[in-house]
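All protein chains but one are shown in place.
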Amino acid sequence: MNIDKRLVRKDSLEKLFDILKQNSKKIYAPVTKNGKTTFRDTASFSLVSTGYIQTTESSKDISFPRTEKLLDYSKNKEGMSVKGIDLKDIPEVILWGIRPCDAIGIGELGSIFNWDYKDEIYNNRSSKVTVFGFSCNKSDEYCFCTSVGGNPGNTEGSDILFTRMGEDGDYIAEILTEKGQAVAEIASGIFERLETADKEKFLADVPVKFNHNEISEKLDKFFESKEWVDQSLRCLGCGACAYVCPTCACFDIEDEAHGKNGSRVRCWDSCGFSHFTVHTSGHNPRDVQSARWRQRIMHKFSYMPERLSVYGCTGCGRCSRACPVDMNILEHLISIQEVTV
Amino acid sequence: MMDNLYMPYLMRIERITYEAPGVKTFMLKFVNEADEDKFSYKAGQFGEYSVYGVGESTFCIASPPTRKGYIECTFRQTGKVTNALSGCEEGSIIGFRGPYGNVFPIEEWKGKSLLFIAGGIALPPMRCVIWNALDLRENFKDVTIIYGARTVKDLVYKDELKDWELRKDVKLITTVDPGGESPDWKGEIGFVPTIVEKIAPSSKDTIAIVCGPPVMIKYTFPVLAKLGFTDENIYTTLENRMKCGFGKCGRCNVGKVYVCKDGPVFTVAQLKELPDEY
Partner (left out) sequence: MVDLIKKAKELIETSAVKVVIGYEEGTGNKTRALFVEKTEDADRLIFDSRCVQNLAAYITKKEIKDKGKMAIAATLPVMRSIIQLASEFQVNDSNLLVLGITPESKLVEFANLVEVETFVHQYQIEIDARNKEMLDKLEKMTQPERWKFWIDELAPCFKCYACRAACPMCYCSRCTVDFNQPQWIPVASTELGNLEWHLMRAIHLTGRCIDCDACYNACPLSIPINLLTKKMLLDAKEHFGGYQPALKGDHLMSTYKPDDKENFIQ
């Protein structure tokens, strides 16, 4: 469809939120607790955070919840009854305020969940999300979307993309999809006619720091490099990077029993954990942190491009911001580009 | 099944066979006939077996696709799920989802001789191919099976070993590690690679299929190479840890190769292309 560009006045944003709420829409918006901003089911516009460069957690929790029921079972006289989750129970939601680097991540995550086997649970959840992207007017030293094919005003993955015209200005709203159109129609008065709009001049400047194609090519012959050991010395092997990442999809499947009933759940896991790949025999194919760090980078910049034709990184920089020991992915990618094999 | 990749088939345990200390075989039948009708698999594929309330565990389908109406699995009691499976009785209901993974290219082996080499609890993934081949015996020339375990007690499928021993169209060699023999043991004594070297089976028009513990595999490959087997004609299976079985959970990959999708069956030529991460 043609992109419909509209004007949304800064004071209208709250009205838009309220109208959607009156139409019983579930809105996940950035909310700040303990100084950290994450997406939560939000009742009132007054709780919505603004001014963040990037939220602490990505929005992947909405389409790939950290703990998600796959099925319920109950043992009874007749034997066993098992019921998968009812996809109809998955709610329609509006994802409010995500950055273009998260919006693009929905597709990257989707490519993992649709690699030959179509994961309809993921697909259903993500199809029920209407994405309100907000372009970036500001960036920080951790941002590198432009190095992995994105940009601060990228429309990919958003249903409506809002770009603020200056620090305290009104918004350009690009209605990008039919889903976006449908939501815009609920609050049609909010989306006003726009004469001219050049959003580019309002966008953050995010310089390109490396060439992702070169990195992928290099990684193809980089498996044995000593660089992995050097880079990962200070890594303590927690899962913070994976859990804040918009495209990390590693998961575990576990049963939770309550007497004769219970459920099977899928929950986030991380390739950085030492027990992630350990066999029951005790043998561990990735038995040192350098092997696990290598897996993280290779998966995103070599395996995914080759097997799924997408990168597993959107350049949001969250992993670097969240890392308790300052493992900065951008810095490490640049040094991979620079080091001679 | 269509919308939920994680929904297992309900399976009833029809028969439990005690194989060796800690090792059992379950014969499983589909609780719902409709499931059985749409289910098909090939030799080499695996599945996720589950005890509800405990979890899922990955192992191969040990019965051949040429036998319809049931599947079998053989497992050793080692972890949380296999312990729970071990506690199940005949008639219990467990879950199974699959089949996943690639297959042994049995059709391509038509007209050739087959050499099966297995160690310990690794006979089950091979048993599926062995019976598959024996059920289509006319398609193959010589069939040789070399099977070893630590002790006589640890040999699995004892009844079938007897069957194979009696068959004129199968050459079976069983062996146990030195010290693992019983007073009435009539088979070989020695580690599998040593016995392979001693028997020296011909590599002419022959496909070798090797499954066993890593150390057995490591020392058997060079012996086969010496006997003239090319890397393309030696097959084995990798058994990395898995959760999903279909390329999403992120555990089983060896470099860019996913054991659950690209494997578990690999030739030695393919293994040599992989980084040392298994």
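We call the chains A and B, going by the order they appear; numbering starts again at 1 in every chain.
Just so it is clear, a contact is a pair of C-beta atoms (placed from the backbone, for glycine too) under 8 Å apart; a residue touches a chain by one contact, two chains touch by 3 or more.
Please read all numbers here as calculations on a predicted model, not as lab measurements.
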Identified contact with the non-displayed chain, of A:A240, A:C271 or A:I336: A:A240
Option touching the unshown chain, where A:T67, A:S188, A:N213 or A:S281 are the choices: A:T67
Residue in contact with the excluded chain [from A:D140, A:E185, A:E200 or A:E214]: A:D140
Positions on chain A where the hidden chain makes contact: 33-36, 38, 56-57, 66-67, 140-142, 229, 232-234, 236-240, 242-244, 252, 254, 256, 265, 267-268, 270, 273, 275, 288-290, 320-322, 324-326, 328, 331
Chain B, residues in touch with the chain not shown (by the definition above): 79-80, 83
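As a working rule, only the chains that are shown with their structure count from here on.
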Whole-Å separation of chain centres (CA-atom averages), chain A against chain B: 40
Complex contact set, residues of chain A against chain B: 70-71, 73, 75, 79-80, 82, 84-85, 87, 112-113, 115-121, 124, 223-224, 249-255, 257, 262, 264, 266, 269, 271, 276-281, 283, 285-286, 291, 295, 298-299, 302-303, 306-307
Touching residues (chain side chain B, partner chain A) in the complex: 2-8, 10, 12, 31, 50-56, 78-79, 82, 93, 95, 214, 239-241, 243-244, 246-256, 258, 261, 275, 277-278
